[in-house]
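What you see is the complex with one protein chain gone and the rest in place.
A, B and C label the chains in the order they appear, each numbered from 1.
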Amino acid sequence: METYRDLPQSTYTLQTTESVRTGTWRTLRPVIDQSKCVRCYACWKFCPDLSIEVHEEGDYPKVDYDHCKGCGICSNECPKQAIQMVREESVCSI
Amino acid sequence: MLDLMTANAAAAKAAMLARVEVIAAYPITPQTSISEKLAEMCANNELRAKYIKVESEHSAMAALIGASFIGARTFTATSSQGLALMHEMLFWAAGARRPIVMPVVSRALGPPWNIWTDHMDVMGERDTGWLQFFCENNQETLDMILMAYRIAEDRDIMLPAMVIEDGFILSHTFEKVDVPAIEEVDFYLHPFNPDVKVNLNKPRRYGSLVMPDWAMEFRYNNALAMERAKKKVVEAGTAFKKAFGRDYGGLLEEYRCEDAEVALVIVGSAAGTAKVSADRMRERGKKVGVLKLRAFRPFPSDELLAVGKRVGTIGVFDRSYTYGQGGAIFGEVRNALFPLAGQVRTKGYIGGLGGRDVTENDFEKIFEDLLAISSGGKAGKEIEWVALKDGSLRW
Amino acid sequence: MIEVRFHGRGGQGAVVASELLARAAVMNRLHAAAFPFFGVERRGAPVTAFCRIDLKPIRTHSEIYYPDYVVVLDHTLLGMTDVLHGLKPDGVVLINTSKETCDIGVKWSRVAIVDATTIALKYGLGTESAPIVNTAIIGAFSKVCPQVPLDYILESILKASPGDKSLNAAAAKEAYEAVKGEW
Partner (left out) sequence: MPKFTLPKEEYISKGHSGCAGCGATLLARHVLKGLGPRTIINAPACCWSVVQGVWPRAALKVPVIDHAFECTGAVSSGIRAALDIKGIEDVTVVGFAGDGGTVDIGLQALSGAIDRRTDFIYVMYDNEAYMNTGIQRSGCTPLYAWTNTTPGGSSCACNESPKKRIMEMLIENGISYGATVSIAYPEDIVAKVKKAKNIRGTKFIHALSSCPPGWKISPAKSVEVARLATQTGVFPLYEYEDGAFAMSKDIKSRPVEDYLMVQGRYKHLTKEMIAEIQRAVDAGYEALKAKCGKGAGSAV
């Protein structure tokens, strides 16, 4: 997209927001302790950023750190306290 | 076939001939009978269209923008306060490149509360990015709506268009109108099939939030489309003449200007009256002409410049006032003629506001005034209000 | 004329930092202007703010492209935004980080660092997930920028800082002392 000639006629969008790494927004990140996780998928259900991934029923939930904003809902909703929110600085960046 | 009808009836007929698919209209004097006629046509299937009886003009334009994104040919009509209420959505329709066609039955904006014609309403919308065409009579109203669809829906244009008929003077006046057969119109105006419309299999967002990095370029593309429209107006006119035999002269009509010493720029129904006065002056050997603008957006600046090189004195009759340099047309004509500053003399006339009748006699006085200026007489006021009750016996 | 660019995240107070710095300069009988980059502010999303300070009235109304100072309120931004973009050759970078200069990987000659987050949290400014580091960082800034002495920074904070003014002033003072690095 270099000049006005490359623009579509009218402001319609061209791709999804998947390429936006909103993970850079967080200051705390969720870490799932699989030993406590009972795979009830509450974390998957309540994530506003679709950053808890469960490919097949029965899999353990996995965090997509590219997109997770660190809101902490998963940690708060987990019935088994299996998800801890950890300060971003103490682990390597994404 | 020939019929006798008002300009409103002609507008409704044009909508039917154009096989519009979604109408959203709200009643307002003097446009109302367009809405009524359309409702009647839809009710008895003379026109197969969805007629959304919206609860306001703002919603009328909003509904049509939605419908147009699905790919339907859309139509509405309004006047004065209703057009002003649509203002926000007029920008949206143009920016979204939705070729909605809308007759505007021009009417004063209150206060003073007034249901009669002037152009304060349409001139208030000149910067929204809409094409604006003025009609001299009921026949031109019908024909211009058909041409407007062809221009507006052209892939290189995709801009909405207003077709302006003067309130009461045309909207409620019966005139002879030749109504073309719908099959002929089908040949002139193909079905609306836009490149940009909703596709359920390729979901996109139509509108979106554009940051400073690209917003200007989108605006520039709108500007280019308006420029390109100049050629399309002429093309649509030529094709219309071929199909239906009526030629309106493209962006503007030069009436007896070939050898004119003075010419009066004018739009709308008063152009007819001015032509009659010009003929009468010509009979007395006075070399006067009428420059009838058919398009105000796009503005025919090159064509005016060309006339300015031949005609030494150009007057402009405005049925609007901008609280700046006289009427809306006057300012733009002077802009266009600026390269000839010093060679061509100009004067602005404000008249016909709030339904004030503009007579043949008024135009003869205007032509006399212009001739006096042309022969080096007193310049007088640069902008003059015609037939103003100011105690002078001038008019 | 000195031009300052602040890099922070929504909710960390970068915009207020630029305002308080400008106010401090005005209290020092200088001319100043402060403005944010008008974007979509979201808590946590990168935010930029600007401040111009000069002896004569400031009439330019456009963004700052070649700053004399860059102030980074959150070192995790280093990996994402090019905070050094357009920095003048002799410009100074001030970074809020708890790490040492060497291992935050900033390739620049004049770098000052301060752990504004720890100082801010010590004075109860903001929360663990959203520390408010703006007053601490402009305290540290006055150490690297002679045109705006600490007294005026404190005066500005005591007059206009949101939240507890004395705690914010204390944080600014402590950060002023805690600045390390060569600049």
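The rule is simple: contacts are C-beta pairs under 8 Å (C-beta built on N, C-alpha and C of every residue); 3 or more make two chains touch, one makes a residue touch a chain.
All figures in this text were calculated on a predicted structure; none of them were measured in a lab.
*Asks:* Let's see if you follow the contact definition: name the visible chains touching the chain that is missing.
*Replies:* Counted over the whole complex, the chain not pictured touches A, B, C.
*Asks:* Where the complex has a chain not shown, which of C:V26, C:A45 or C:M80 is the residue touching it?
*Replies:* C:A45
*Asks:* Which of these, B:S59, B:N221, B:T322 or B:T359, touches the one chain of the complex that we don't see?
*Replies:* Residue touching the absent chain, from the options given: B:S59.
*Asks:* Which positions on subunit C touch the chain that was left off?
*Replies:* Given the touch definition above, subunit C has residues 40, 42-45, 127, 129 touching the missing chain.
*Asks:* For subunit B, which residues reach the chain that was dropped from this view?
*Replies:* With respect to the unshown chain, the touching residues of subunit B are 21-22, 24, 48-50, 52-56, 58-60, 62-72, 74, 88-89, 92, 198-200, 203-211, 214.
*Asks:* List every residue of subunit A that touches the chain not included in the displayed model.
*Replies:* Residues of subunit A in contact with the hidden chain: 1, 11, 13-22, 25-26, 38-41, 45-51, 54, 57-58, 64, 66-67, 69-73, 75-77, 85.
Here is the rule we go by: only the chains that are shown with their structure count from here on.
*Asks:* How many angstrom between the C-alpha centroids of subunit C and subunit B?
*Replies:* Here the centre of subunit C sits 56 Å away from the centre of subunit B.
*Asks:* Measuring centre to centre with CA averages, how many angstrom lie between subunit A and subunit C?
*Replies:* Their C-alpha centroids are separated by 30 Å.
*Asks:* Two-or-more-chain contact residues of subunit B, please, as numbers and ranges.
*Replies:* Nothing qualifies.
*Asks:* By the touch rule stated above, which residues of subunit A touch at least two different other chains?
*Replies:* Residues of subunit A never touch two or more of the other chains.
*Asks:* What does subunit B use to touch subunit A in their complex?
*Replies:* Within the complex, subunit B contacts subunit A at residues 95-98, 158, 195-196, 204-208, 210, 214, 217-218, 220-221, 224.
*Asks:* Touching residues of subunit A toward subunit B in the complex: what are they?
*Replies:* That would be residues 1, 3-4, 7-14 of subunit A.
*Asks:* Which residues, counting only subunit C, touch subunit A once they are in their complex?
*Replies:* 9-10, 42-46, 74-77, 79-80, 98, 128-131
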